[in-house]
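Provided herewith is a single structure, encoded as structure tokens, for subsequent inquiry.
Of the protein chains in this complex, all but one are displayed in their positions.
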Amino acid sequence: MAAILRGSRCLAEKCHNHVNAAQVSIRSMASKTQVGFIGLGNMGNPMAKNLMKHGYPVIASDVFPESCKELRELGAQILDSPADVADKADRIVTMLPSSPNVIDVYTGPNGILKRVKKGSLLIDSSTIDPAVSKEMAVAAEKLGAVFMDAPVSGGVGAATSGKLTFMVGGPEEEFNAAKELLSCMGANVVYCGQVGTGQAAKICNNMLLAIGMIGTAETMNLGIRLGLDPKLLAKILNMSSGRCWSSDTYNPVPGVMEGVPSANNYQGGFGTTLMAKVCFVFTFTPVPLGSLAHQIYRMMCARGYASKDFSSVFQFLREEEGQ
Amino acid sequence: MAAILRGSRCLAEKCHNHVNAAQVSIRSMASKTQVGFIGLGNMGNPMAKNLMKHGYPVIASDVFPESCKELRELGAQILDSPADVADKADRIVTMLPSSPNVIDVYTGPNGILKRVKKGSLLIDSSTIDPAVSKEMAVAAEKLGAVFMDAPVSGGVGAATSGKLTFMVGGPEEEFNAAKELLSCMGANVVYCGQVGTGQAAKICNNMLLAIGMIGTAETMNLGIRLGLDPKLLAKILNMSSGRCWSSDTYNPVPGVMEGVPSANNYQGGFGTTLMAKVCFVFTFTPVPLGSLAHQIYRMMCARGYASKDFSSVFQFLREEEGQ
Amino acid sequence: MAAILRGSRCLAEKCHNHVNAAQVSIRSMASKTQVGFIGLGNMGNPMAKNLMKHGYPVIASDVFPESCKELRELGAQILDSPADVADKADRIVTMLPSSPNVIDVYTGPNGILKRVKKGSLLIDSSTIDPAVSKEMAVAAEKLGAVFMDAPVSGGVGAATSGKLTFMVGGPEEEFNAAKELLSCMGANVVYCGQVGTGQAAKICNNMLLAIGMIGTAETMNLGIRLGLDPKLLAKILNMSSGRCWSSDTYNPVPGVMEGVPSANNYQGGFGTTLMAKVCFVFTFTPVPLGSLAHQIYRMMCARGYASKDFSSVFQFLREEEGQ
Partner (left out) sequence: MAAILRGSRCLAEKCHNHVNAAQVSIRSMASKTQVGFIGLGNMGNPMAKNLMKHGYPVIASDVFPESCKELRELGAQILDSPADVADKADRIVTMLPSSPNVIDVYTGPNGILKRVKKGSLLIDSSTIDPAVSKEMAVAAEKLGAVFMDAPVSGGVGAATSGKLTFMVGGPEEEFNAAKELLSCMGANVVYCGQVGTGQAAKICNNMLLAIGMIGTAETMNLGIRLGLDPKLLAKILNMSSGRCWSSDTYNPVPGVMEGVPSANNYQGGFGTTLMAKVCFVFTFTPVPLGSLAHQIYRMMCARGYASKDFSSVFQFLREEEGQ
């Protein structure tokens, strides 16, 4: 009967995926049933804990057994492989480092899709190529499951405090089901459009951030050279049209703000090497500043800044004394 | 007594300007005496009117007699030359298009400094090279007058409504006297440091704005190409680390915001040619994105975008249909 | 028997490619036996004809039957698919538009590798991603064949006159066998190293060309603006340290040289869109100018220069009259 209900909705809505609607509704009705979680790294671990805090039993897996220890002690069930998790849970969140990991966790020999249940909701919060998200969605759909991309904005701090922003792509009719879980882990859950648009939104934000940070670093360096006090300059920019997140929230100049990497010798934060590895070049659209920003982060990596926070571009561009 | 205090402080501090302290105090005490105003263009005209609204008699001059007509009808006294104005008023505001105009209005044969009174306060709101501001200050100081640079942020609208931001450089002890006048014309009057730092602050803000606008245009183009709705993308950026003035206040994509040039075919606003003419290259500090932004505005000018608002860079970078 | 010899050598030498040395010598000895040719486009067609002129019987195939007509009339045997060609010839040259075509022609359902003979020599002259070349080499090796990448420098003219330059990557011991064929089609056949290095050399050359052309266009525009005669400027550059191929052989300024696209309204030559599509970004190495050059060609495509020769960047950057 479930199949029938589902089928009728599909007919009615000209839907593009064949997920069983009844199972979807079972998912919703029994919402505090177990949730799968694959990838218990720096981000995934606190995210899974927040799911548990909200009353969801978690069934987790990670390639590194030691990563599972903390969650196991908190009562999560730890299984050997993504396939095992898919066998037990029909809602699964994945949080993985890169596209190849996602491909493996979903389509590999012990991957989710090997044993995924019809009607399952698969939410990938990894930051990857939108084209890979689309491929995973097609593969999942063939097995009657729904794949959504939901990359996050915010770092380990936001993951711990449940203040992440999720940018979600996938079938609009599944968004509420995804939001139910994601809102346990984030303060904002934004629907972006069809599958892949979550990744697209994240790429866009990262590119503008990459530009804004270097622009801010250049501007602060220039102003200091021209005789301005850095705190005062930041204040002026922030009340004017030069204002941006890098100037008012994450200022790259030591001494201007507290609680940011520039106040701590550029430790922590978002590594320059990550910024350099982000690829902006998915389309034929001209992105001259985005592209140059990318190259500058690469130059920084070549000159020893790889593991510092990306705001250390201020230091990289700063003239040494006596010149 | 003011003079005594002033004199003694100067001796004690090895001060660098020789303005007559007694006259300064006369200026302050008789604050609603006449104020000179040179340069009645699109910006200067509403600024001078705001001074009059606040009860200051204005004595004005402009190289174009027709520019003076409106102010004369409002009761201002119009004189032939800056020198004539300097002969009558000991507080003068200048608002001129570029460095050569400022040099001429101050040091030319009919310039202010030909007949400036000792103790006069000369406030230049033009946007010029900080080095020229410093030269003018030195020349004024030799004649016992004080020169301050006070460029503005905000366009004709802000000039009309008295909502400009002034960035002021010059002797700190003269800042209050300058602020008294400038606050009639602006909502924010910020002290930036020694002479030239007002210009420096403005250059810095303009450079970061130049970068932020192109970055926003690239990002919006990229996102649209990747399937995102522009309004939604702007919303996501504005709640994330990509946020900047160009994304949240002056979005370059038609249809995203109202009341900005992109909503009006890039008419009005801040011309690309102005953005291209701004010179960021006053120091040896590396400004790779600032420099490339500058070049992109130049390319736009070469391709027919000179008179459009600078946010038309969105259109310049947009791929044409069918590619 | 060849197969037996082959196997034994491999066992003995733990070799990295499994080509049978005896067959290699058979190939060489019987050099004027038939050669396969896949891809009879603008480049492939004259290349195949040059092979025939040198006395090689050609067995060809192309997805577009009409492309085969001319060669058939000249006496070539035309077959239906790459697999059919591989069935008949043990030396095959491929000349295809892009990576996906190469993947299909080699590994597709009717691809060369479906029926490749052990010991065959497969030479790909397409310009593609070096990583794809490496994949093809691995796949060929598993079947006992040798794959070499041999992209060309030079256009249709050089293909017709047999003056191409081939940059060849693959096992050094096979280079002579490849050179025997390639020297019928080109004036220079350069061994670059292991498989993929032919593509790498071509990418490197294209990147430096892309930079040199824009640099030359900027320089010529600047010099003209500063009052220099373009022919004289080109002459000065060409005897000085600014000299490059784009200034002395392919000058982008109309009137400076004859027989180049700039002398013919930028018709013919190498399309800007091709330059914009070349991807330089295969590694983590910083390439700031290469990357910006790439973006400038993209901007040109967005502004209507897609189908003009890439030297039209001179025109793209030229200020319009009256500015």
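Order of writing sets the chain letters: A, B and C. Residues in each chain are counted from 1.
Note that in this section contacts are C-beta pairs under 8 Å (C-beta built on N, C-alpha and C of every residue); 3 or more make two chains touch, one makes a residue touch a chain.
Because the structure is a prediction, the values reported are computed rather than measured.
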Touch criterion as defined above, residue of C:L233, C:V253 or C:C301 at the omitted chain = C:L233
Across B:V58, B:V93, B:M299 or B:V313, the one contacting the chain not displayed is B:M299
Of the candidates C:G144, C:G223 or C:G271, the residue in contact with the absent chain is C:G223
Residue of C:C68, C:A86, C:I203 or C:V256 in touch with the missing chain, whole complex considered | C:I203
Contact residues on chain C toward the hidden chain run 130, 153, 165, 167, 188, 190, 192-194, 196-197, 200-201, 203-209, 211-212, 214-216, 218-223, 225-229, 232-233, 235-237, 239-247, 249-250, 280, 282-290, 292-293, 296, 317, 319, 323
Had the left-out chain been drawn, it would touch chain B at residues 276-277, 279, 281, 284-288, 291-292, 294-296, 298-299, 301-302
Go through chain A and note every residue touching the omitted chain.
-> 288, 292, 299, 301-304, 306, 316-320, 323
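As a working rule, only the chains that are shown with their structure count from here on.
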Ranked by contact pairs, first place goes to A-B
Cα centroid separation between chain A and chain C, in whole Å?
-> 40
Chain C residues touching 2+ other chains are 288, 292, 299, 301-302
